[in-house]
Structure formats: structure tokens, C-alpha cells
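All protein chains but one are shown at their positions in the complex.
Going in written order, the chains are labelled A, B and C, and every chain counts its residues from 1.
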Amino acid sequence: MSTRSARSRASARRGTSGNVSGLGRDAKLELYHYMRLTRSLEERLVNLYRQTKVVGGLFRSLGQEADAVGSAYALDRSKGDVLSPLIRNLGSMLVQGATPVEVLRQYMAKGDSPTRGRELNIHFGDIGAPGETRGFLGQISHLGDMVPVMAGVTLSFRLRGEDRVGLVYTGDGATSTGAFHEGINFAAVQKCPLVVIVENNGYAYSTPTNRQTAAESFVDKAIGYGMPGVRADGNDVLETYAVTREAVERARAGEGPTLIELMTYRRKGHAEHDNQSYVPPGEIEQWETTNDPIARYTKYLTEKEGVKQDELDAMDARVIEIIDEATDIAEASPMPEPTDSLVGVYADPPEVEPLWFRTGVQSAVEAHERPEGWGTWSAKEGARG
Amino acid sequence: MSTRSARSRASARRGTSGNVSGLGRDAKLELYHYMRLTRSLEERLVNLYRQTKVVGGLFRSLGQEADAVGSAYALDRSKGDVLSPLIRNLGSMLVQGATPVEVLRQYMAKGDSPTRGRELNIHFGDIGAPGETRGFLGQISHLGDMVPVMAGVTLSFRLRGEDRVGLVYTGDGATSTGAFHEGINFAAVQKCPLVVIVENNGYAYSTPTNRQTAAESFVDKAIGYGMPGVRADGNDVLETYAVTREAVERARAGEGPTLIELMTYRRKGHAEHDNQSYVPPGEIEQWETTNDPIARYTKYLTEKEGVKQDELDAMDARVIEIIDEATDIAEASPMPEPTDSLVGVYADPPEVEPLWFRTGVQSAVEAHERPEGWGTWSAKEGARG
Amino acid sequence: MAEITFLEAIREALTEEMERDENVFLLGEDIGKYGGAFKVTDGLQSKFGENRVIDTPISEVAIVGAAAGAAHMGMRPVAEMQFIDFISNAYDMLTNYVATARYRAFLACPMVVRGPSGGYVRGGPFHSQNPEAAFLHTPGLKIVYPSTASDAKGLMKAAIRDDDCVLFFEHKYLYRRIKGEMPAGDHVVPIGKARTAREGSDVSIITYAATVYKALEAAEQLQQEHGISVEVIDLRSLLPMDDEAIVATVRKTNRVLVLHEDTRTGGIAGEITARINELAFEWLDAPVLRVTAADVPLPYSPPLEDYVLPQTSDVVRAVLRLAEY
Partner (left out) sequence: MAEITFLEAIREALTEEMERDENVFLLGEDIGKYGGAFKVTDGLQSKFGENRVIDTPISEVAIVGAAAGAAHMGMRPVAEMQFIDFISNAYDMLTNYVATARYRAFLACPMVVRGPSGGYVRGGPFHSQNPEAAFLHTPGLKIVYPSTASDAKGLMKAAIRDDDCVLFFEHKYLYRRIKGEMPAGDHVVPIGKARTAREGSDVSIITYAATVYKALEAAEQLQQEHGISVEVIDLRSLLPMDDEAIVATVRKTNRVLVLHEDTRTGGIAGEITARINELAFEWLDAPVLRVTAADVPLPYSPPLEDYVLPQTSDVVRAVLRLAEY
């Protein structure tokens, strides 16, 4: 017998572009809407953060809106497809039906937020039966863990013969976790109807991809899991849509998972507090000026699709209206009741008893005991108006 | 930008064969010796197991001796190279200098075994400074864990500028663990002087490789870690030696890890108790009759190297002598003193105090309380003579 | 009815639940055709098919994570750890993802993680573990650890039907040594209720799993040789813990020994002692004592393992001390 090296089972793929997306004009404008909504909503959050109304850190997806929105748009919501977002996938959640009010309430830790104030930022979900739920799963912080979980979600689709597909996002950094590996391998062996997207935005916190992997690209991992791999321009919303759509169709046809690497760039820091001192000078500006996904798409829409700038401006204005309205609602929302913290750890018992030293005590601390968080929520003054 | 699929960075490799191993006649005979020693020692263990003198399960590497011995032989012991064996790597440990007495004492749970009766079977090691230690690391049961640990061992070589290389073995099954993934990726990024061998013996316990991975071969994982990958015939001891040697040299030259997939076959069950009912009929016999590594190597030595069968027979006899002697010594070894169990959890304190209800009590149980283990060591009668 | 082994009782529970509810499925390493390392699932794949008894890669994180995902969608997965020692690989997934799912996301996660646990079998440090203490600390999980065949069956059925994640530890020393008759019909043992394994009036032993038998042996000996009447409480469920049963036995005997196979420091005897202290301090005529393994990794050689693990004679000595206090 003779030795041989790793070989490729690559099938050459042609570059996609707008005209192969198969989307009509309305759909294309909807993509624009979601990208703009994502960006503007995060900008609003920055304002609220500066006003110390956000509790905890703020995570941006500036410059990554196309990758989030384009890929999520490739799911079929009418069939009950589901996705599992990460911290840069606000856009994907909006596409699935998450609302700005929910997002704002979450960030402000309100009692009527989707997690009733239990979890931070966009860590919330709505998943279950098709039709009854919108199909996005609440992430936890521990990176990689959502991959096995989504393998299980989509395994259930296969076991039950449901015509549903799942999509899980992971960052370039999260590919280094054991959970990512075990989950994607499990999904491949089990032929789960799952699409795995690696969002390569150049950094994991401060760590550039060349300190995360020695491979040239993340899509090179696909062959080792026995699945097709595709690398695409994540800042091209239509290309992102097209490659994801193809993978979704493969999954729905029972052909198992696909690994998609979307090339993009994280223009803001890991979170608002991060000053990005580790980024080489000029790199951010370069992406901002030459490769902004919304600017590129605007150009496409106006030049190739004959959309008037006026129409886009009107859409932008509508987005601001939506966000203004949502902000008012979210700001008016109450903070949670302290004792709600004892409810719902288990189905049975439904509630934990208050500890003996708290019996009858409703709120735990005096205002002066309250600490400042990492966020800007001011302990001393509460959520200032 | 256009999409593209996973591509290969493969550099074509020519099949190696005996004549490219660069080994002289003595070395080639030494390889034979270790393969035979491995097989005969395991056969002796089977006898002892049937005599209920082995405590715990017995794990065989029948048919895999070439892969273990050939790869370990590629390390440079004079430089202080080290390896981390798995349960089928008795041969590798013998090459590094583990002795039959040690192995027999371990399996018989003796007090003067390398782990003083604390760990099972070949879970023992001897690693540290070159010269002073033989360079093999004691494995734990949790599969995959040795990969990160060996990444760290070899990281220390790089950090200190030592001219040493490490080799870590993992089974086809163990590649599915998160630890394997994190460890090999870490080693690749850190350019650790580490060789990673996947022993593809067709099964992980009862699970065939196609239920372990959807990839065509394990070497396909190399590209995703950004390292060269080589697949070789693990039942050809010289080929195994040659590909490992090349990887060892790459590592020593500071070029980082290589992934080697060695094709072999596990002819016995996972452990002695396993009746292999899950194996398709004829498969084992096929390997036994057409692809036994010792038979193949014997043919090579006699036909290509002009070694006389007599000489090999004499070597075989010598191996039996060694094992007989070792068996006598090991059988005569004492069981451990019960209170030795309290020594050496920490450097400081060096010993755990006996619990109050044991103060002054030397041995814990009456013979009648002793359970039968999974092994054949008879509780009721002790280790029968 | 004929007696069946502890192991068969578990298989019977799995079979009945799979017949009852098509959402129940099994996943784990080598559990299909091979029937599992201990043959707990023997025959189930040929009975229920490959979609209901799934062989997985060696990936405990993925096994537990995938079980959780399927559970969210209405399935009722039962995941096997080939040995419970490998549950430590899924520690993150269980404590961070699974345990919090309902609380932080209002997601149901009805699943069971089961596997052979415990020592006294010359398994060495990595095939003998008792992981209960590591998980007792995690709100959102439930833990059961039966000692009789009929509890093994009844608790497994309860665990599968429970709407949250239940860790089900099966002491491998009991698998084939312990037999019992199964109550007729749909035999479900409620999670969270202890069992009085032996009535007594002088000293109480609170324990669970394999050491229930050490306690019973000691109790017999103490009765015969010393005329001491020992009550043995088999907790069965560790989370939630049956405070009522604990308090009741303390009030009855006023002298308590907590006995477990796990190591001492950080073992769950501490929690039990604290509860007794809080709930029944005035009823104590002696300090709560603990008989446990020594604080060392469990060694494999018989004289060492025997020395480290609690034995009947230890229980006798400890009870005598309590009785004389």
C-alpha cells in the first residue's frame, strides 16, 4: 500500500452574484430593510448605552449585517426553519421575527423582556412547533455549545420526518472549541438537516484568525467532517443568501450539513468597551470605506435594480420610526419584580421557596448597596430617565 | 468576490517501502523483536487473565503491532523524544523502554507496579528530563485528553529551545472528542514539535468508522488544522516508520505538527470480554490471513533482507524467555499495602490522614466482603497462585 | 412474578417508556447493535429501530447537547454515558446549557443522562466515579441514584417523564448482583422521595446507592452483636432531597450517620449535615458523623480500593461511636 496526502473532494463553485439569487424586488428590498434595521437599532442601543440605560455590555455587528441577514433570509419560515444566533446575529434574529422592542427590553434588563430580565442582550429565543414559534434559539455564552444543541434540534426534524432545516452560526474563534467539533461531526454522521455558518470576521475578541487556526481558511475544515464546504463573501447579502439557500436545500433534501464560511469584518470592538488597540492602523477604515455591506447593497439596488435613493431614504426613515416607537415602549417597561427570580427553575416544583432569612422580604438591597455593573447602568441612581 | 470550495493543499507523496526506511539490518531486526515481544506478551497476559490473575480488563493490539512499533521507533530516544500511548500502544511503550515486568505487574495490580497498583493495565509512564526518564506518558481513560497534554509537553520543548519531539496516539474513535480537536488545533497554531497519529483500526469499541465520521478518511482533517497529512499502511512496519520519521524530522525542524493516519485493523474485541458479534463475518479472518503485520514483515525480512527463519525463531524463543522471567518476577511481587493508598495526592501534604473510623485499621475488608471485579481476579480467593 | 436484576429493571423501564411514548429515544456510544458496554440496551435497537436507539461518535458534549436540542423540540431523549465518569466531559453542557434552559429561556429540556457509576469493582480512578456532588450544586438538574431493582425501574420511568433533565446514576456493582420483583402495572417511583430501607430506633444511617447494602449489613450485625437498632434511609433522589424523611429519622433516633461511597470533602454528606443542622438541630443527641471514601482518587488494586472505600466494618464502628455518645 502506498501513502497519500489529504486530497480535496472539492467541486468547483462559480461566484454567485445578485442575479442568481432568484429573489424578486420586494424580497430584495426586505433584505435592505433588515440590514438597515439592524444597524440603526444598534446605533440606538449605543445612545442608550451612553445614557447608562443599557445594563451590561453592548455588542455590535456593524459591517456584518449582510452576513447575518442574507443567511437567515435563506431559511423558509413558512416551513418552520430555525436558527441559532450568536452575539453578532441581531440581523438574523430580526429576519426570523424578533422585534426591536424585545431587543431593547433585553438590553435594558426589563421585567417584560423576553427573558424577564434573566439573560443579557440578544440571548433570547422563541423556538418550538412551527407556526407557533418564530424559530430562533436563545444562545448561552459558552462558545460552541449551540452547535451540538442545533445538531439535536435538527436531529429531531430528521427523526420525525419533519420538513424543517436548522442553521447555526459560529464565529471564527468559536471553531476552536471542542463543542463545535463534536457538534458538527455529530451532525455530519447523523445527516442532520443543519447548515453551519462560520462567520469569519477576522477577530475573536483581540485574537486574529491566524492565532486561532493554522489553516488558511475555515472552510478547509469541511472535508475533514465529510461535508461540502463553501466560502462566500459575507458582505455581499445576495451571495450570502444564495450560498446559504443552496445549503438549506441540500439539508432539506436529506443530504446533510454544509459548512459555509462567510468572509466579513468586525468593525467595532468585541464590545463597546473595547478600544481595538490591537487592530493594525487603517484596517477598519479600509473595510468601512470600501466594503460596507449596506453601501455595497445600496449601490447594487440603485444601479442594478433601478431602486430610487428616495425609496431607500423612505425605508430608512421608517426604520427610525419603528425604533423610536420601540424605544418608547421599552423605556416605559418596568424592571422585574425581585421575587420573580425564584420562579421556573423546574417545571416541578414551579417555584423555589425564599430562603428563611428572606421570608417576607421583597427586595434585597438598599439603593446604597447597589454596585456599578460593567455596563453603564447606574446603580446609585437606578435607570436614569 | 466569488465563492470557492474547500481545496487541497496536498503535496503528492510517493509510497514508501522497506528500502526507503534507511534502517540497517540490526534496526530492522529490532523492529521484529518489539513486534514479537508485544504479541507474545499480550498472549501471556491472556493466559494470566484466564488464570484470573489479571485484575480488570485486558486490551489487545493483535494485528496492530507494526503501527505501534514502527511509529515509536521513529523517535530519537537519545534526544529525549517522548510519546503518549493509548491502550493499543503496548508496542510503542516497549520501544521506549517499558519492560514486560512493569506491564505484568500493572495488569496484576501489584504493589511494585509502576503505579503501585493505582492505575490499570498499561496506564503508566515515565517522563521528564531526557536521559533520566524513558519518555512515555501515562494515559488516562478519558479519550482525547492526551492530545492537549502532549501539545503542552511539546510546547515546553519549543519554549525552552530543546531539541525534542513528541508523538501522541489517538484512535479513530477518539478523533470525535472535543479534546482531540482543541489539542491538535492548539499544537498547530503554536507550532509545537508534535506528531499526531490516528490509528484507524476500523472500530471504536463496536462502532465502525463510518458511524464515527462522515469523512472518507481521518487524514482529511489535516488541512482543516493547517498541517500536512499523511495516510500510511500501519501494518507495514517500515512504511509506518518512514512516514513517522519524516514527520518527526519536520517537527524537530520547527515546522510544526503532522497528522498521520495509520491504516490497521483491530482483530480482537475492544477488550477480552467483547465477542465482536458486530463484525461482519469473514472480516477478521481476511485481515488475519492476508494482512498480519508480523507475517508480512517476516516475509520481507526473509525474502528481501536475507534473514534466515532460524534467526527469527531464535529471536522468538528469546522473547518467550524474557516473558517467562518477567512473569515469575511479577507473580512474586506483593500486592500493595492498603495504607499506601493515602500517600501522594499532593506534594504538600504528602499524605492524607486516615479517616477517624479507620485509625489504626490497616486493611479495610474481610475477604468475604470482596467483590468480583470485571476482570477475572477472584475476590474470594485473592490472586490465586 | 419472577425476580429480575437491577440492570434488567432499567432495561424494562426503557422498553416500557419507549413503547408508551414515541418521543422517547436513546443515544450513546455502542448502545445499538452492541447493546452498550454493560448491555443495558441490549436488544432495544432491533426492537425499536435505528432511529430510536442511536449509536453516536465518542462525543459526550454532542450527546448531551444533541439530547437537549431534541428535548426542546418535544422529544424525550435518554443519553447514555458509557461510564458515568465521562459525564465530566459534558459538565459545561449540562450545568450551563441544559440546567439553565428553562430558567433563562423558558425552554423545556426533558431528558435523562444515565450511566454506570460507582466503585467496588476494581475499575480504577476513571471507571468508578460517583459524580453526584459535582452536580448537586446546579439548580435546574435533578439527580437520582437508586439502590433496588424496583426503584431503578420506577425512578427511570419517572425520570423519562419528568419535564426537566434528570441525571440517573446506575451503580454498576448492583447491575447483576441485585434482583427484585417488579410491582405490577405502570410502576413509577416519584423523584424526591426517600425510602426507609430498614426501620430502627437507636441510630439512623442516611445513605443511597451501593452503600445502602453496607448499611443494611452493618445494621444486621449491630442488631445481632450489640442489640443496637439501626434505621437505614435510602435517599434514592439526591436532588431534590427529601428533607421530610431526613428530619423524621433524626427526630426518631437523634443520632445520625451519613454514609456515602464518594470522597469525603465536598461530598454530599456535607449538604445533608447542614440540612439536619438547620432543620433538626435540637433533636440531635450527637454530632452527625460521616463515613465516606478517603480523599484520594480511587485506586485500582484490590487492597487499595478496599481500603479507600467505606466498608461494613467502618459503618459498624461509626454507629457504635454514635450509640455510645
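Going forward, a contact is a pair of C-beta atoms (placed from the backbone, for glycine too) under 8 Å apart; a residue touches a chain by one contact, two chains touch by 3 or more.
It should be emphasised that the depicted structure is a prediction, and the values quoted were computed from it without experimental measurement.
Student: Out of B:88, B:123 or B:358, which residue would touch the omitted chain in the full complex?
Tutor: With B:88, B:123 or B:358 as choices, the missing chain is touched by B:123.
Student: Out of C:57, C:115 or C:267, which touches the unshown chain?
Tutor: C:267
Student: List the chain C residues touching the unshown chain?
Tutor: 85-86, 88-89, 91-92, 95-96, 99-100, 103-104, 125-126, 133-140, 239, 241, 262-263, 265-274, 277-278, 281, 286-290, 295-297, 299
Student: Pick out the residues on chain B that sit against the missing chain.
Tutor: Within chain B, the residues touching the omitted chain are 115, 118-119, 123-125, 127-129, 137-138, 140-142, 145, 147-157, 159, 178-179, 182-183, 185-186, 189-190, 344-349, 352.
Student: What does the interface between chain A and the hidden chain look like in terms of residue numbers?
Tutor: Touching the chain left out of view, chain A contributes residues 55-56, 109-111, 113, 116-120, 123, 140-144, 173-174, 176-179, 204-207, 211-213, 277-278, 335-342, 345, 352, 354-355, 357-358, 361, 363-366, 369-371, 373-375, 377, 379.
The criterion applied here is as follows: only the chains that are shown with their structure count from here on.
Student: How many angstrom lie between the centres of chain A and chain C, each centre taken as the mean Cα position?
Tutor: So the centre of chain A lies 39 Å away from the centre of chain C.
Student: Could you grab the centroid distance between chain A and chain B? Build each centroid from C-alpha atoms only and quote it in angstrom.
Tutor: That gives a centre separation of 44 Å.
Student: With chain centres defined as C-alpha means, what is the inter-centre distance between chain B and chain C in Å?
Tutor: Here the centre of chain C sits 34 Å away from the centre of chain B.
Student: Going by the touch rule set out above, which residues of chain B reach two or more other chains?
Tutor: Where chain B meets two or more other chains at a single residue, that happens at 176-179, 211-213.
Student: In chain C, what residues contact two or more other chains?
Tutor: If we look for residues of chain C contacting two or more partner chains, we find 56-57, 59-62.
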